[in-house]
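Starting off with a structure, shown below.
All protein chains but one are shown at their positions in the complex.
For reference, chains read A and B in written order, and residue numbers begin at 1 within each chain.
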Amino acid sequence: MTSTNVLDYPLDSGQFFASVSERKDGHRIRVCQQCGVCSGICPFRNAMDFPPQRMIAALRADLLDEVLGVDTVWMCVSCHACAAVCPAEIPIAGGLMTRVKEELVLAGEVPTELQEALESSQRYGNPLGQSPRKRADWIKGLEDDVTLLPKERRPVDVLWYVGDYGSYHARVTQTSRALVGVLKALDVDIGILGPNEISDGDSQRLAGERGLFETLAEQNGRAFAKHEFGEILTADPHAFNAIRNEYPALGIDYPVRHHTQYLADRLDDLRGLFVDPIDARVAYHDPCFLGRVNGIYEEPREVLRSIPGVELIEMAHNRENTLCCGGGGGGMWLDGFQWEKSHMRLSDLRVKEAVDAGAEVLAVACPYELPRFEDSTKTVEGAEGLLVRDLAELVAESMGAVP
Amino acid sequence: MSRDIYVVVEHREGLVEDISFVGLAAARAMAEGIGGEVVAVVLGDGRLIEGLAADRAIVVEDPALSEYNPEAYVAALEAILADELPRALLAGDTSVGAEVAGLLSARLDLPLVNRCVGVRAEGETLGFTAQICGGKILVDGLLPEPTVLVTVVPGGFAVEEGKSETAPSAQTGPRPTLDELRVRVRGHIEPDVGDVDISRESVLIGVGRGIQQEDTVELADELAGALGGAVCASRPVVDQGWLPTSRLVGKSGRRVKPSVYLALGISGAPEHVEGMADSGLIVAVNTDPTAPIYDVAQYGIEMDINDLLPTLLERVQEAKG
Partner (left out) sequence: MKIAVVMKLVPDLVEELEIDEEKARLDTTWLRLVANEPDEHALEQALLLKEQLDAEVIVLGMDGDGMDDLLVTAAAKGADRIIKLTGADGDTLNNHAVARLLEPAIRELGADLVMTGVQAHDDLDGAVGPLLAGLLGWPCVSYVSGVVLEGAGCDVRKEFPGGLVVEMEVDLPAVLGIQSAPQPPRYVAVSRVRQVMKTTEVEEHPVGAVDDRGAAEVQALRRPSVGERASMLEGDEREAADQLVAILQKAGVL
């Protein structure tokens, strides 16, 4: 947290610049040469009044009020494409854009859709507005395979952080269940926190609600501390990013692996368990927060290649050039806003690319992507037959381990 | 104290509101049980007693009562109740009845029972069933004696039971002084001519992918018009550009709570259901019998909406007469 007194709003441009500099690598903003590649690669550049390069120019010209006077910074989906191409290595997405969102949040200038998600996160500990009591309802029928830690206190090898969508979203809980099948076949001793788990808060953080992120993180930290476990596993790259890169600064420090890493590390065991081939051309979509932000590109591909029958193909944009599904940085809760401003859905572009590449299956590794891409297959021409599957679902299917 | 049941008749623009017929039907059930009369209380326009299923009517006419004014209504009702206290005075749980009943309860120190969906007579005693927590909980209890104020909600009694071919006999009620009112009606504001605010509609016709063609939106709009509501949509319909984003219901659209939601060709994806699950009555029409929309709907029709809609529109228009 910055030392800024939140009640001192509004800041001037100088103070604002200083507050960006307090963020990790934030001081680099001073060396921006206005080359503009950041704005060029931004998927929503045309719908923004201040794409990154213009925003930095405006702040240098002491125009903070104008930057804060428009709402199009909410088009930023924290895909980190800008930061990835910046020759000066300025933390544009996580530093600058997020700081602007934070100022708007402090001023109460939040689009209604996003406000609902933030309020639900405050009230229920998840952006979906679901009852915290029901967070473990998705394990119905699998109670013998997953230890519900608040019920049965015992040390486990792996604490599985399931996440908001993996716990509640009708489609994404299927991924969670498939992963139970896979982990059971691998004989992994897993436990979940159920009602004691709460949103990881990373997308709320990148939507400018830093105070909320800290509250949520602290509550997760207290829940983690109550149990003995070897490491944390998650199928959610946003949770992975939070626990790996953000929680340690709050004193919550645990080893964490994304499920694609975990499965890649257990590849030798996995190979012996595959029974049914999946005869399909499979394109892998790199999630922004697994790939660009955390550099994990090869592990998921190794796992997919190991599934018998799978022909792994690449889409035009892959690895650090991956396209965003539009759900990051609060985008998951701004669909109507994005549509109004741009008349474009980023997930459509990705699904179109999968069709163009001749994919039969679009493999994903992030809970935001499943519903977004599946929704796009219903409207994108030629995508009617395209299946969207989490990597864990494909593994489970080939192992005959779908519960 | 009498055994009579009074009903405040709510009316607008020369028409009696349906909720008052519901009130008259409830009053009848109470009066029959305890041997009293149903008395319609009509303020403003005596002609409206025509067609009310009541044993008699008390009418007060005054220019200040020609349009609903909470202060004038309360003054007139206080004067009527000063003549004689009935066993119960019923009003709708509406923007008229709820505030009138609350004000009277405090001013006359009379108990109040809100949102009754059912009433019953057990000998001399009157029982009630009220809805709280958005209808998720029902409360059974006894109506306090000797006189109680009650607001009623639709559901327990049919509108038709409160109607009659004839008019009850009318008597003129006391006319209070109404010339120094602290609340004054200034005028009507016509509903916005811009696009409708679907979150404020009490009847919504939701259309989804299952409608298949743009023409169906027009039919659905006609049906909405006939039911006094508006058309809204799930994501695919809005993406097609068949309806504006302002009509989108669900995760990325609006959250709505109409009293009636007709889901036409909507499968019930969580993104959509999230936005409309709190609706009062949900009726779904979908060709897929396993569609999740049937989990939240009270009634379902397994049918292609394009087969059903023309007939349904025809029948609704007939029913309206």
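What to note about this one:
The criterion applied here is as follows: a contact is a pair of C-beta atoms (placed from the backbone, for glycine too) under 8 Å apart; a residue touches a chain by one contact, two chains touch by 3 or more.
The structure presented is a predicted model; accordingly, all values stated were derived computationally and were not measured.
Of the listed residues B:Val16, B:Val41, B:Ala57 or B:Val113, the one in contact with the hidden chain in the full complex is B:Val113. Taking the complete complex into account, residues 1, 5-7, 105-106, 108, 110, 112, 115, 118-119, 122-124, 129-131, 133, 209-212, 214-215 of chain A touch the chain not shown.
Hidden from this view is one chain, which touches chain B at 12, 17-19, 22, 67-71, 94-96, 98-107, 109-115, 127-128, 130, 132-144, 148-149, 151, 154-155, 158-160, 182-189, 191, 200-203, 227-229, 259-260, 278, 280-284, 289, 294-295, 297-303, 307-308, 311-312, 314-316, 319-320.
Everything that follows uses one rule, which is that only the chains that are shown with their structure count from here on.
For the pair chain A and chain B, the distance between C-alpha centroids works out to 45 Å. Chain A makes touch with chain B in their complex at residues 113, 116, 128-129, 169-171, 334-336, 339-340, 345, 371, 375, 378-379. Those residues of chain B lying in contact with chain A across their complex are 209, 235-236, 238-240, 245, 248, 251-253, 255, 269-271, 274, 292.
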